[in-house]
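Every protein chain of the complex appears in place save one, which is left out.
Think of it as A, B, C and D in the order they're written, each chain with its own count starting at 1.
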Amino acid sequence: GSNSSDKGGSSYKSELTESGKLTIGLEGTYAPYSYRKDGKLTGFEVDLGKAIAKKLDVKANFVPTKWDSLIAGLGSNKFDVVLNNVTVTNERKKSYAFASPYIFTQYVLVTKSSDKNIKNLKDIKGKKFAEGTGTNNEDVAKKYGAKTIPSDQFVNSVNMIRQGRVQGTVNALDAWNSYAKSQSTKGLKARAIPASEEPFAQVSPMLNKDSTKLKAKVSDAIKDLRKDGTLAKISKKYFGKDVTMENN
Amino acid sequence: MWKIVTDATPQLLSAGFKYTIPIAIISFIIGLILALITALVRLSSKKGFFIIIKGIFRFYVWLFRSTPLLVQLFIVYFGLPYLTIKGVFPHGIKLSPWTAGIITFSLNTGAYCSETIRAAILSIPNGQWEAAYSIGMTRSQILKRIILPQALRVSLPPLSNSFIGLVKDTSLAASITIVEMFEVSQQITAENYQPLLMYSLVALYYALFCTVLTWVQGYLEKSTSKYITPAR
Amino acid sequence: MWKIVTDATPQLLSAGFKYTIPIAIISFIIGLILALITALVRLSSKKGFFIIIKGIFRFYVWLFRSTPLLVQLFIVYFGLPYLTIKGVFPHGIKLSPWTAGIITFSLNTGAYCSETIRAAILSIPNGQWEAAYSIGMTRSQILKRIILPQALRVSLPPLSNSFIGLVKDTSLAASITIVEMFEVSQQITAENYQPLLMYSLVALYYALFCTVLTWVQGYLEKSTSKYITPAR
Amino acid sequence: MLKLTKLNKTFDGTHVLKEITTEFPENKTTVIVGPSGSGKSTLLRSLNFLERPESGIYDFEGMQIDFSKPLTNKTILDIRKRTEMVFQSYNLFPHLTVVKNVMEGPTQVLGLSKADAKAEALELLDKVGLKEKADVYPAQLSGGQAQRVAIARSLAMHPEYIFLDEPTSALDPELELEVLKVLMKIAEEQQSMIIVTHNLAFARKVADKIIFVEDGNILYDGDVNQFFNSDNERIQSFVNAMTFNDIS
Partner (left out) sequence: MLKLTKLNKTFDGTHVLKEITTEFPENKTTVIVGPSGSGKSTLLRSLNFLERPESGIYDFEGMQIDFSKPLTNKTILDIRKRTEMVFQSYNLFPHLTVVKNVMEGPTQVLGLSKADAKAEALELLDKVGLKEKADVYPAQLSGGQAQRVAIARSLAMHPEYIFLDEPTSALDPELELEVLKVLMKIAEEQQSMIIVTHNLAFARKVADKIIFVEDGNILYDGDVNQFFNSDNERIQSFVNAMTFNDIS
């Protein structure tokens, strides 16, 4: 338990879809955020979910599903919270509540290494870019005038660049790093986008707007986890560095 | 590469046996029963109030054939909780993923297969009905003992098409939070970044199951055709 | 809510007319031709070298019925580029999304429909072959003029099942980067966060198209059955 | 006694049975003769409700049925149980073996045990000379054999009335004779029968009453000898036709 939420007592528990459990929605197909290793769901967000649940004094219950289902499921109370690398945007704030951020994501611009035309985001105008439908990566690519091609997994985006089907992808630097750790990046180049060019995206737990008490509780938990170093620890485990601080 | 295969296999098979196969089999059985009832109702020549019942079944077939299965799953699982009926469902109809999945897959299969069964029944010559009628058999006796055994032979290949299609469609269950075989393969892909390999592997396991089904189909085709002189 | 519908409709319909409907229609036509050829080859009683050809068609049907359509699309689009054949395809077979989509959907439809057509041909009584043979008609004349017109009647409902299924399956084209109707609905959902509403809306447009197909099916069923005395 | 009063039946506007009024006495054999397409089959099928005349009264052993009114299923089933039809085109059940074809009615409709039904079925198959074909499927029978099975199947139901639509038209004279002998024996046992036939020699032997139908009208209805010695020109020419005296 933490002191800062004592005024609400444990009344947030009445907002849980399943009593005694924090039901967490995620895709499970996005390393290193959430993915399957040796038959078990693992990843940064899985560890984070467990840590938050512990702070809330409930059990963590992970429910992997598709992106659209994550949104729909929050609406019809199938999940309490979505931990899926969701970036906070003004548009999303209209429909959902966001607890305090746990990752600040730097963007990366991935292209063929032979590509001399695309150096920074301004150069992607009119180019074909592979982006996940509904992601903030897609938003950024669109903002800079790229023509986006749907691609539901990061690895498919990379393959499309290799096969010359698209010119590049705007993605999370962390996703790229994770890929580069185990796969060859021959023929590809990646340029991390500095915050001055495009501000880092804030990744937060997404909740139903009605779950006000739960939201406060989750925010407190994240703040606690940041304070006690847990956040940095699991970030190092999965990203090899701390991505949980603003301007990391 | 070999390691990826041996690592992934137990996970894939466990999901297959826990979700993919049971969902496919249970839904197909329920769907077949539904399809049979639907075909019989739609073929009935009863008049009066029965017209309304026929209309309902017509609507059901239309609805489930005309809309995407994914949307059907979505609405049953995520949409029904909004459907509050005072007294009966004060908090909406909240189904577990399993229940929602089985219901939707069954209804969908039932709609498609009812068309197949309807066509097969219509293909049996009238003389068969007449001979059975004049023995004094009731409509349901005739259906059970004379028409359906012959209709089965005609409808086996398209019904098996539907079953095999259903096996693959169970992958949509991932969208209502059931981590079936295909979803597992995608989760593993997220770590090993080998989508082509993983997809081929999961396709292999689908193929194994479907091959067994094809054998069953072949066996049933033979055993329901033994009274037919060979066609050329 | 009304605004969401009116905003989304033109985008959905444009994707529907540009991708969903053309892909479905073209693939179905090619698939039907393929299915017919496959069914005829598999029913042929020719011996010798032809056995190998029959084996190939058997394998084709097995392969495309047994594996998920999504995997097929994936392998044709993402996998074939790795298939370098010296001299012929030095850089692998790189197909455009359209080509890959049409090829895969056609092959898939062909495999399923070949089973339907095979069953329908087998359901025509032997006496029809014999009467036509003794007039001196060739096998292909008999098929074209005597057997297939009668088989069409039996196979219409299951074939229409396949077509309607295909219309919905075109949504998988999104995985090979074709922004068809369903993908558009997901893109809009990504902005407005109303998946249930958007899914229902896109389901409505699928339903409209499938309803037209159901009408066509009904019309064809009537016009191919006019020589039959009504069943009871 | 079956009585028909003012029976009318049309097919797509063609009047095929015109104000038919006649009766079929019980324990007797009534033979219906007439040219092809005259309506004999339609008349016979109406007695079993396989055709539904538009109007007319059908008196089945005192039970009054008005064809211009809707019929209840009970009435139809009741009369079908008490009557039996043998078809021009056999209509054997192709998916059942010969003996099972004969057993189907007794086990399903009369509720006989399988053993009893089988014993009687084999007896009846013996009667029509087909005991050794008991276990083959109808597709393997020659035309004559198939028709004999159909006759056995109807006899197995011990019906009050048997309706036979050209029961021996596919049999060669020898086997026709055997079957006719069986039918004669049943006739002698006072089984009520109504037979449509083109075999006037047989009609003459077996008929207690003869009905001559032409173009949907009854032209003759009564005594057998009077029919064959009629001085009506139409009847004379019809009767003479069968002797093939006219073949040049």
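Operating definition for what follows: contacts are C-beta pairs under 8 Å (C-beta built on N, C-alpha and C of every residue); 3 or more make two chains touch, one makes a residue touch a chain.
The shown structure was predicted, so the numbers you read here are calculated from the model rather than taken from an experiment.
Using the touch definition from the header, name the shown chains in contact with the chain that isn't displayed.
C, D
Would you indicate which residue among D:140, D:190 or D:229 is in contact with the undisplayed chain?
D:140
If I consider the whole complex, including the chain that's not displayed, which of C:150, C:171, C:189 or C:217 touches that chain?
Considering the complete complex, C:150 is the one touching the chain left out.
Taking the entire complex into account, which one of C:11, C:128 or C:200 touches the absent chain?
Selected residue, touching the omitted chain: C:128.
Which residue among D:29, D:46, D:88 or D:230 touches the omitted chain?
D:88
Which chain D residues would touch the chain omitted from the figure, given the whole complex?
These residues touch the chain not displayed: 11, 33-37, 41, 88-89, 140, 142-145, 166, 169-177, 180-181, 184, 198, 200-202, 205-206, 237-238, 241-244, 246-248.
Which chain C residues touch the hidden chain?
Missing-chain contacts on chain C: residues 127-128, 130-138, 141, 145-146, 149-150, 153, 224, 226-229.
Keep in mind that, in the parts below, only the chains that are shown with their structure count from here on.
Can you list every chain that touches chain A and also touches chain B?
C
By CA centroids, point me to the most central chain in this structure.
That would be chain B.
On chain C, where are the residues touching two or more other chains?
Residues 78, 195-196, 199 of chain C touch two or more partner chains.
Indicate the residues of chain A shared as contacts by at least two other chains.
68-69, 72, 75-76, 156, 159 - these are the residues of chain A that touch more than one other chain.
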